[in-house]
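The structure appears right after this line, and notes come after that.
Certain chains of the assembly are absent from this excerpt, and the rest are unmoved.
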Amino acid sequence: MFVRNAWYCAGWNYEVTQGRDNLVAREIAGERVVLYRKPSGEIVALEDRCPHRQAALSRGRKEGDSLRCMYHGMKFAADGACTEIPGQSVIPERACVRAFPVVEKDDWIWVWMGDAAKADPKLICFAVGPSHPDWVIRTSKMRVNCNYRLEIANLADLSHLAWVHENTVGGSRKYPEAKPQHTLTPRGMNSFFWVRQVPPTAAVAHLFAEGTLFDLRFEIQMTVPCNWIMHFTIYTAGTATEGDSNGQLVADTYTCQAVTPRDADSVDYYYSWGASRATEFPGLSDMLRDTLNIAFREDADVLEAQHIRVKERPHLKTIDIALDAGPGKMLWVLDKLLKEEGEPRTVAA
Amino acid sequence: MFVRNAWYCAGWNYEVTQGRDNLVAREIAGERVVLYRKPSGEIVALEDRCPHRQAALSRGRKEGDSLRCMYHGMKFAADGACTEIPGQSVIPERACVRAFPVVEKDDWIWVWMGDAAKADPKLICFAVGPSHPDWVIRTSKMRVNCNYRLEIANLADLSHLAWVHENTVGGSRKYPEAKPQHTLTPRGMNSFFWVRQVPPTAAVAHLFAEGTLFDLRFEIQMTVPCNWIMHFTIYTAGTATEGDSNGQLVADTYTCQAVTPRDADSVDYYYSWGASRATEFPGLSDMLRDTLNIAFREDADVLEAQHIRVKERPHLKTIDIALDAGPGKMLWVLDKLLKEEGEPRTVAA
């Protein structure tokens, strides 16, 4: 179901504060995780399950670097070792809670769900966070009730912009005609394509004179489990329709998206969008983020209805189409990693 | 669980309009069905499940006679054949969606859930719809969370009017004393009985002088899955208590009811009631329909509590009583048809 040896996004770093009661409970790849920040600022990720009787540590109390379970008072250090059991002096070795490797990078929190010895920070995906000095990035998040494989298939094929996002960030019939170059990477796929001579999308059409056309450049890096980073650049349409645009740069943007599976039936979706400082103008990056909030609800409606149907008929023989090239490649990478870890392939999409 | 080769009511015909976004999603006998109306007025019923990746076609878009899936843009003709796959020119033969035979009759929409070759419109049950010139029929609908077999048992024995509908459309102890004649038909059962010398029910008692008594004539046609058509006639009570009433006609009414199973745990109930144009007076048929809205909520409360208990103890050995004659006959017909189709008999009531 889930790749274990992978970094999973556990949210925006500003969600985990120094607040006394700020204990953040997450479900990540079928595990319960509690996040908190030590006085030093370092983030801790522990299994949200007391080893005594499975009480929720996320209902506990921060005490310095430690976390105390507020059911029977057992206290755990940031490495998961139990340092106190009220009512007794001996602490059994087994009285520890699992600690997950955790890294903050590009304003995201990354948690490694597998073998800690293999937790190489270099495997964390590239992203452009809101703290980056050269970009004006705005952030958001959303819960979607579907299996994360449906999100992978959604993000690995942007032809759906023509239909799902007809009234927001897409609409052109040129999306399904684009021929993305998909290049496999060790843990994902890069995609690159242009969509040329398209009018502005519904969400921004009010900003431009009628008849304005654009060349759009899409450069995407996708990695397991479902991280999706897009460098998206807008030019006024040029005359050359092959090769690089010869149009004028309108906006240079990054949208960074991490879809974290919670369980088989839901995901947490952390995403951002924003323009380069050079092309930002007042309100632009805020508008981009707000537009994603609407557009991703359009995706969610589609994916949640699809998820219900896939669960009803998990073994239905579906048909493949040419546009499945991207999803097929990305799911192939995922399945390869799952197989390497000995996970059975799931039937869902 | 469900007879396949049968016409199932999919709703009132006025629910499926020419509106641009009017795509009606139903669950019928365990299948997802999307209904829409072609510009010609003809209704189409397709499986609400794109053959590509099970997206909901009911979130799609009407395009002339066709329906476009608004996930990846696949377009389906009214017969379910795929006529367009964006991004490719070849359309595989398997890229089609199931089309269900559909008929409009008596203001109801009927969908055939089995082998299309056997979809004989003559098997559609008799009914008197709101468009009938001789009757003033008012319509309604309700969702009930129970298995449809419980609805069959409910409708095949009206003795429950004495108890369930004590404060609305029943109440007399004479109901359980009536001796209905139940006659099997190839796909159901006809029932006929009189209930004589009864006071008006609670719902209409305010309309009559105290002490008024009636003879009530019940003539019912019930067919699979759970269609129930009653010609119900009210006379001032006569002196002859055998044979036809010698009383004066007070109201001549039809109530037409179609209970469509959605899945094992819920039904959609489409129903109507109204008087003949000859016996209608202002407000009568509206009142009858409103009364059913209340009375069927009484049934729903009973059936939903029963359904919960039957699911808790599906194998409980229950006892049979004389009043089970009607339910027993109708369920026998259903089980015979299920057996002919190779469906295992369910344990639920």
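Each chain carries a letter (A and B) given by its place in the written order, and its residues are counted from 1.
In this section, a residue touches a chain if its C-beta (ideal position, glycine included) is under 8 Å from a C-beta of that chain, and two chains touch if they have at least 3 such contacts.
Please read all numbers here as calculations on a predicted model, not as lab measurements.
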| remark: Same sequence throughout, 2 chains drawn here; counting the entire complex gives 3
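FYI, only the chains that are shown with their structure count from here on.
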| task | Could you give the separation in Å between the centres of chain A and chain B, each centre being the mean of its C-alpha atoms? | result | 47
| note | The chain B residues in contact with chain A across the complex are 32, 48-49, 51-56, 58-59, 68-74, 85-88, 92, 94-95
| message | List the residues on chain A that touch chain B in their complex, please. | response | 153, 157, 159-160, 162-164, 166, 173, 176-177, 301-302, 305-306, 309-310, 312-313, 316, 318-323, 349
